[in-house]
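Excluded from the complex is one protein chain; the other protein chains are retained at their positions.
In order of appearance the chains are A, B and C, and numbering begins at 1 in each one.
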């Protein structure tokens, strides 16, 4: 299996070579053998000893191609696929499909304190459309692409959650 | 409803007089009105504000006649019955049925380090029958009544849990 | 000790409310908390002896609602009010209302507060008391031409500040006349919108400055002391991030000299209770008075750790009319202390606020570690209020011991569900200029700390990548076993033997 960790460039390989049935595993990671002793797996928290060092990982999300874990206090996104290298090449070839997306999402939860533009306005990537207030700070939601504002989904005073749609840009 | 708290002699009375449907309750306890604001009830942990004071109670056990809760860091056993006074009088009249019990239970978990008496021996209440070791301390399991040892359920080296039967006394 | 009061209402929330509640518990004074709709499950509600509902989440409707707070204080029979910091802590109207109603306000008198609150008036008094101030305008400037004149006199670059601002907000920089005229116009409009009046003044911009402040205490009998300095130069956009004491540039002689100036400053406004005199120090070692903060400050634990004095208990005692129970000469400077302000902001993404539910958290502890926080597993970090969720303070026999303990405690501090400034502090604690005490208010930009943090984060991911892959492998295998039709599956299944490692109730 191939793995890619969010902020790292390298592709890692990993497989389980041997399992002795009492929680002891031999795994091969990037060509090197490691011993794993599982301590427990409960409520999505996996505790194990990797080569004589204790590790704890909380599984935050698990999908067929993505795993999000909390390890050493940091959130790690891992992409996995038996042939990840090919998958990544393909997606790069396709060229950022997400840029074609119309929906402008709020990256933080907050209260809408002002709306800077109106439906029909032309915007460039990075133009501030809405200002949110959270924790006594004002944060602008900026357009993710160039285009025309087709719809604004919020009004002043509304509260929005993370990833709520605040506007549509065409 | 009548309530009795483990180590207290008094019988308490309590009832819910009014519930306004948004987590606010008026309860009458020992003839006095109290306001209760429920904050949450999750995983057997009840949080509420009683007359402007925050309280948290963990429900450890719940039976039709007994509730065991953890409140202010202390375990409280509460007996409840609509007519608890009558119930208690009856049970006193019956006279400690538990004394007639043959089973000698271990009050602590531990390892059996020695067995002082053997099957057939005559014992008085309080005689040491078995010695357990736990946390580097030796603790004797003593007979709960006078009688003859009919059976000893453990041998040296065994580990016992709390409330395991260690012997039968007739 | 004089007669203590029997109850205190805390007109605040979060960690500072908890700090005051602790002091009340130690003095056996009943603590009375307030909570908005947002704070029903907050820790200060759980810890106080009593808690009263104050109103909706928005601060103006709850923790800034003077009339409502006074009303509850009276009905709950609170003998005193502690305002904490922020909210109404430097609001002279609130202090005056308390005085009027016979409720002890734990802080300075409304009169002294009015003086320290008006920065220009305060500066004037300081000049008279021969306390050094920064070159610039002596008064609020109504016209831009006057500003230009003064800027020319003091020399560019200059800073344009609002007399009503505070906490570093709204400070503008001007390098020349054109810039000054532009900024003056914008700042003036902004100030009028917010405070109904302009109130701008000009100050010389000092290069490579440090922000150093002195903790003060003064009782109603006129006894005044300073409790040494705090070095607060590690800032981001004029907001303090890290504070420590002693400062690496304050020697015994300077400490005594500037400390005396601070006490004189407090005397000149007849200041009462705990407060802080803030100074700027330029590269040549000159100190300039900037303002008096007429409240308990966020960073007060730093002073508590190096003096052994409980400042909140001292505040309460002074408010009750007690004399300060020690003299300047009784105070010993003991070791070194560092504080990091843990804010719910994402340092990897321009410090955007990051509030929400905290499913789990783990407070660091051990020798020399103190945490002041309202976090607990299952708590909620509200977007309605300040982003400060915890203060981590460490003590050491010297700066290095305190710093290393901070570094380890930061590693131990786990807060799930929100982003915090912890990763930035981890980087700073091991950064060579910080280690040498080589800092100034532009430290973060000067040494590009944000990028350093990002690089180190990558390195850390690389270091833990084996463990991450191992976890992903094991979990995938476990699920495979779970999903396979039955035990007869020949695939590697972990679902049975992960049980073996589970906790057992062993004896």
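We take it that a residue touches a chain if its C-beta (ideal position, glycine included) is under 8 Å from a C-beta of that chain, and two chains touch if they have at least 3 such contacts.
Fair warning: this is a prediction, and the values are worked out from it, not measured in the lab.
A.B. asks: Among C:4, C:154 or C:404, which residue is in touch with the absent chain?
C.D. replies: Per the contact definition at the top, the residue touching the missing chain is C:404.
A.B. asks: Tell me where the left-out chain touches subunit A, residue by residue.
C.D. replies: Subunit A touches the chain not shown through residues 39-40, 47, 49, 52-54, 56, 109-111, 134, 159-161.
A.B. asks: Touching the absent chain: which residues on subunit B qualify?
C.D. replies: Spelled out for subunit B, the touching residues are 1, 3, 5-8, 10, 12, 14-16, 19, 21-23, 25, 27, 29-30, 34, 36-42, 46-48, 50, 53, 55, 57-59, 62, 67, 69-74, 76, 78, 80, 107-111, 134-137, 139, 162.
A.B. asks: With the missing chain put back, which residues of subunit C would touch it? List them for me.
C.D. replies: The list for subunit C reads 22, 25-26, 38, 40-41, 57, 301, 304, 308-310, 332, 334-335, 355-357, 363, 365-367, 369-372, 378, 380, 382-384, 395, 397, 401, 404-405, 408, 501, 503-507.
Everything below uses one rule, namely that only the chains that are shown with their structure count from here on.
A.B. asks: Return the distance between the CA-based centres of subunit A and subunit C, expressed in whole Å.
C.D. replies: 32
A.B. asks: Two-or-more-chain contact residues of subunit B, please, as numbers and ranges.
C.D. replies: Subunit B, residues with two or more chain partners: not present.
A.B. asks: Hunt down the residues of subunit C that sit against at least two other chains at once, touch-wise.
C.D. replies: none
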